[in-house]
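Right, chain A next:
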Amino acid sequence: MNVASLLVELVLMPLVAFVVGLAMVLMMRRIAARLQRRVGPPFFQPLFDIVKLYGKHTQTSHGLVHDLGIVMAVGGYIAAETMLPVPGMTGIADKGGLVVLAYVMMVPSLGLALGVGQCANPNGSIGISRALTAMLAYDVPFIIVIFGVAFHFGSSNLITIAAAQQAAGIAGWGVSQMPLLALAGLFALHGMLGKQPFEIYVAPAEIATGPMVEMSGKHMGGLFVMQCFQLYTAAVLYVTLFLGGGENWLSFLAKSFAVLAVPVSLAYLFPRYRTEDLVRLMWKWPTMIGLLGLAFLMH
Partner candidate 1 sequence: MTPLDTLYLASAATLAAMLVLGDWRRAGVLATLMYGVQLALLFTMQRTGSTSFDLSALGFELSWRFDALSWFFAVVTLGTAFFASWYGAGEWLRAYTGRRRLFQSALAANVFAMLLLLGSGDLLTLFVGWEATSWAGFLLMALAGGLARDAALRYLVYAMAGAMALLGALVVLFQAGGSFSYEAARATLAAMAPGPLWALIILFGLGFGAKLALLPLHLWQAAAYSETPAPGSVFLGGVVGRMGLFALALVLVGLIGIPHLQALAVPFTFLTAQDVVAWVAALTVVLPTYTALKQNDARYLLAWHGIGQGGYMLLGLIVGSALGSAGGLLHVINYAATQATLLMVVFGVRHRVGHTDLNRLGGLVARMPLSFLALLLGIISLAGLPPMSGFVSKWMVYSSLIQDGRPFLFLAAIVGTLGTILSVYKLIHNLFLGQLRAEHEQLNEAPLSMLIPMLATATLAFVTGVAPGLVLGWVADAQAAIGLPVIDYTLGGIASPRASLDMLWVVGVMFAGFGVGALLFYGAGGKTHRVHQLDNYAGGHFLDAGMRYHYSDNFYAGLMHLIGGWYRGSFHWLEGAIGSGLSLVAQGAGGWYRAINPAFYLLAASVALIAWVAL
Partner candidate 2 sequence: MNALVLPVVLPLLTAFLLQPAGRLSAALARWAGPAVLLVCAGLLVQIALLTGGEPVTAAIGGFAPPVGIVFYADALALLMAIAVPVSALLLWPRAEAGEAGVRQSALMLLLVGSGTGMALSGDLFNLYVFYELLTVASFGLASATGTGRAYVATVRYVLVSGFGSLIALAGIALLYAQTGSLNLAQLADLAPERLANPLGLAAFACLLIGFGVKAELFPVNNWVPDLYACAGKPISALLAGVVSKLAVLVLLRLTVLVFDSPEAREMLMVLGLAGLVTGELAAWRARDLPRLLAYSSIGQLGLLFVALSLPGPAGLAAALAVALHHLLVKPALFMLAERWHGSLDKLAGAGRASPLAAGLFTLFALSLVGVPPLPGFWAKLLVLLELARGAGPFDLTALALVLAVTVVEAHYLFRLVGILYSPGEFRDRHSPRALAVAGLGGAVLVAAMLTLPAVSDALAGLASQAADTAAYRTLTLGGGL
Partner candidate 3 sequence: MDMTFAPDPLALLVIGALGLIVVGAAGLAFGRHLFRLVLALGLAEAGANLLLVIAGYRWDAVAPILTGSAPAAMVDPVPQALVLTAIVIGVGVQALAVALLVRVKLAYGTLDLAELKALVERDIRAAAGIGEPDSAQAPATLPGPAGLIGERP
């Protein structure tokens, strides 16, 4: 691959991710609205939200680290998108791989944590403490899944993983080969997103207690952008690992949206988990399912 086309891909991949991510946000909000018998927001609402937040007159910053936190949060995901192969584009997926991606995805969280910490609001710090605890919770099943997939396909290169599934057809997909790991992965993915019923560490409903407490204006806008990327990344990663990756854009997008839509619809039915309960849940069921899946896989 020549450098020029690679550069084009590197620019395009985050852009596509952003647009798709906006649509995903819209979809999630629509689903929530439908479940609550509401109409839901209009099509461009996510974009309008971002624009509105950026355009606010009062923009309060608590210092450079506060700003840089947002920069890291957004920038980290932009980098992550270039490591996720999509139909027709692989970016630098061959130079990183699954483990690198998993760790690059932690950089935005760290950025956010730094930004919140600088705000000197104890409620924000409590939110970060919860968020990191939650990360410890959902990462355990997540890494079991990563291990299983990488071991199964004999590589941690996402391109190889996707290609192997596509070559073997649906029977060769991760989800058919390792259903238990796929199930565990779904749990972990959902925990990672911080949506109902695991949203306590984001605490979107309680402004005063949570990481977002000092976020407003551009900071909030940046986090909104990050959320788009986050949804996209999680969905696409799952599709790549278990659902054969993207043969073409149509099936790829359909699978990605489905990955989000199905569990979100189910999860809305559950009440919110406390942090400790989240940890307990994640370390119990998905971890056990994942380990069982590994046991099947390795014998």
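What we mean here is this: a residue touches a chain if its C-beta (ideal position, glycine included) is under 8 Å from a C-beta of that chain, and two chains touch if they have at least 3 such contacts; residues count from 1.
Regarding candidate selection, all candidates are chains of the complex that A comes from, given by their letters.
Please read all numbers here as calculations on a predicted model, not as lab measurements.
Asker: Between 1, 2 or 3, which touches chain A here in the complex?
Answerer: Every other option belongs but stays apart; chain A touches 1.
Asker: Quick check: in the complex, which residue numbers of chain A touch candidate 1?
Answerer: 10, 14, 53-65, 67, 70-80, 82-83, 92, 94-97, 99-100, 103-104, 106-107, 110, 113-114, 117-123, 125-126, 128-130, 132-133, 135-136, 139-140, 143-144, 147-148, 150-151, 154-157, 160, 208, 213, 217-218, 221-222, 225, 274-276, 279-280, 291, 294, 298
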